[in-house]
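Down below is the structure, laid out as structure tokens.
Here the complex is missing one protein chain, while the rest keep their positions.
Chains here go by letter, A and B, matching the order in which they are written, and residues are numbered from 1 within each.
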Amino acid sequence: MKTSPSAQTSIEIPPTAGFPLVSQGEGAKIAARDVNVFYGDKQALRNIALDIKPNEVTAFIGPSGCGKSTFLRCLNRMNDIIDGCRVTGSINLDEEDIYHRRIDVVQLRARIGMVFQKPNPFPKSIYENVAYGPRIHGLARNKTDLDEIVQTSLERAGLLGEVKDRMDQPGTGLSGGQQQRLCIARAIAVNPEVILMDEPCSALDPIATAKIEELIDELRQNYTIVIVTHSMQQAARVSQRTAFFHLGNLVECNDTEQIFTNPQHKLTQGYITGRFG
Amino acid sequence: MQILFLIAVVLGLMLIGFRFGRLRSVRVTGGDARQLHSLPTYYGLYVALWCGLPALLLLAAWMALEPTIIRMIVLDSLPPDLLLQPDGQTINDARLSLLLTDIRNIASGNIASQSEPAVIAAAGRYASLLQVSFGAMVVVVLSVAMGGAAAAYRFIAPQFRARNRVENIIKMMMVACSLVAILTTLGIILSLLFETLRFFTEVPVTEFLFGTNWSPQTAMRSDQVGSSGAFGAVPLFAGTMMIAMIAMTVAVPIGLLAAIYMAEYAPRNVRTVVKPLLEILAGIPTVVYGFFAALTVAPLIRETGGLLGLSVSSESALAAGLVMGIMIIPFVSSLSDDVITAVPQSMREGSYGLGATRSETIKRVIFPAALPGIVGGVLLAVSRAIGETMIVVMAAGLAANLTANPLEAVTTVTVQIVTLLVGDQEFDSAKTLAAFALGLLLFTVTLVLNVIALHVVRKYREQYE
Partner (left out) sequence: MATVDETMDTRSAQAARAAQAGRSQIAETVNAGLGRRYRSERRFRAYGVLAIVLALSMLATLFVTIISKGYTAFWQNSLNFEVALPADVIDPQGTRDPKVLASANYLGLVRDALQAQFPEVDSRQERRALFAMLSDSAPYDLQDAVLDNPGAIGGTIKVRVSLDDDFDMLAKGHINADLPQDQRRLTDVQVAWFQSLEQRGMVEAHFNTALFTNGDSRQAESAGILGAVVGSLFVVAVTLALSFPIGVATAVYLEEFAPKNRFTDLIEVNINNLAAVPSIVFGLLGLAVFLQFFGLPRSAPLVGGLVLTLMTLPTIIIASRAALKSVPPSIREAALGLGASKLQMILHHVLPLAMPGMLTGTIIGMAQALGESAPLLMIGMVAFVVDIPNGPLDPATVLPVQIFLWADSPERAFVERTSAAIMVLLAFLVFMNAAAVWLRKRFERRW
């Protein structure tokens, strides 16, 4: 995540930028308050406050380098593995601060799964890819259990039909869209509460993209989904709520319909009408 | 020294040729260098190259061929009875080379001569031939240099494409340089193969490859063909393999774990300190390791073994193998480090994102992904362990024992090559030829290992590019 020099000069965002914050604990799955992120001495995110509701798809949009991916990675503490990255403020998952000392990052990530920009199946068989999570967490008591988890996960990811005859072949041999669905299956195999998706379709063709979007829509019945996307159309298609980031600030967050039809902030308007991006 | 002087003269001529070529190129255009096809420097270079190159090449060829030709002339002129043994047979090559050495030494005045008059006469002839040859060489080389320069000088004209010519010559020289690599390989193969074939006319291939008795020393006792010692190389292979195995059991776990720690755990500042320190291990000359093995490690192991009631040879395979392992650690670790860092970051993120700990990610994702590359690196390390010489020469034994006990002394292929060839030996005895056969074997095995390893590593790299 690069921050351009202009990010240092903060733009004035009115604190009431039109996002109706659910007061903490009132039905929000994830509640972030005063989140600041620094890479070394560069500030990547400023004072983010945001609620993510359960069983909804929340989309983060904004121009490149605006901090949307950085914020996404704060939600399951993936930024921990980056040298020199510092997060302040609080992010609550079910009213528990995930940055609290007591919280175990391994356990946290079992609850908040993640799907990445580029499909990244492990260089193992399809079966082993999906079985990886249950195996490391010890979720299956025996082989039958594991088989079942793998089956259901693949089925939920809509991939089972395509791969059930070649479960022992390498996951890297699948097409891009199939790989991404494999990664989704891998994520849901540990049955997380939240799934974070970082531009999951940016490396895919339109047909594969459509399949993934369909899948996301199905998945939200069981999971809370947060998706970062550079495509406004995608945000409009799959999400119920949308948050617009710009230069490390959260400019506006609202129902998707509202954002796209009646943006409150000039910057949002400029972005969705394509004046910059 | 005289030769160096001649080379210096040729270089001087080149410089003069350069100045004249440059001057002339300007002069042929009446002082307006813009009419020239190329810059004046190129005309100078053209002359200089034509002056120096053929002359120097000729000089090199002359020096390479001179000894052989003079040798032939001198031998032809020797009285025939000198070349015959008392029983009327022609003397063998070894005697012949001794005779020639005598002649050469007398000719250069190193030895007060008490040899036969024929030999002294031959020495005189040898010395005069050397003089004549040198004189002729000076004349020929210098005239070629002048002639080349003069011819090139006459070519200079405004339309003459000096730059293209010069560039072509330079390009040819670069091609010639890159041929050195091929010639080296060819030289290795041919020289080893040639001597090995001669060895196999004296010792059957099967005995060499499958015999279990190695005692080449007896070959020295008499120079009758056929009564040479035993050349069964199996004990050498076994010894080499054992020491290499011990080395790998030290180097692979330590090197690999160190690499993993450096790549996945170590904070940046630890990395910047520890990595160069590990590389120091790779930069220490092997003779130092040999000294360390022979003087410190071997006695230590012996004493420790003594305390435990084991009898340990003072030249145990264990000592040599351990120290060789230390030497190979940085080799394994830097190759593994490269391979591990080449595993894409997205693999790590995918695993962390599912809630895996670092070690789970390493053991279940990164290590399997890096395995082909690591195997390639380990193969390269094995080939290095097999070919390592000084440590085993200094710390392993000479006796060819066929044993599986690492506390006993074993010998290796490289040790035998060194012991067979160090010192003044007749070049043609089965004993020295055996060294070449061992060398060929060593070369073949390491070559195969390297080819496989490089192939595996390259395939691995391509996978993630």
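We take it that a contact is a pair of C-beta atoms (placed from the backbone, for glycine too) under 8 Å apart; a residue touches a chain by one contact, two chains touch by 3 or more.
Everything numeric here is computed off the predicted structure, so don't read it as measured data.
Determine which one of B:383, B:411 or B:429 touches the chain that has been left out.
Residue touching the absent chain, from the options given: B:383.
With the missing chain put back, one of A:97, A:147, A:162 or A:217 would touch it. Which one?
A:217
What residues on chain A make contact with the chain left out of this view?
Listed in rising order, the touching residues are 55-56, 104, 106-107, 110-111, 136-139, 190-191, 193, 217, 221-222, 236-240, 255-257.
For chain B, enumerate the residues touching the unshown chain of the complex.
Spelled out for chain B, the touching residues are 1, 64, 67-68, 71, 163, 167, 170-171, 173-175, 177-182, 184-185, 187-188, 191-192, 194-195, 253-258, 260-262, 265, 274, 277-278, 280-281, 283-292, 294-296, 326, 329-330, 333, 355, 357-360, 362-363, 380, 383-384, 386-390, 393-394, 414, 417-418, 421-422, 427, 435-436, 439, 442-443, 446-447, 450-451, 454.
By definition in this document, only the chains that are shown with their structure count from here on.
Using mean CA coordinates as chain centres, what's the gap between chain A and chain B in Å?
58
In their complex, what parts of chain A are in touch with chain B?
Interface residues on the chain A side: 76, 78, 81, 83, 105-110, 113-116, 118, 120-124, 132-133, 135-137, 183, 186-187, 190, 196.
Report the residues of chain B in contact with chain A in the complex, numbered from low to high.
Counting only chain B, the residues touching chain A are 267-268, 344, 346-357, 360, 364-365, 368-369, 463.
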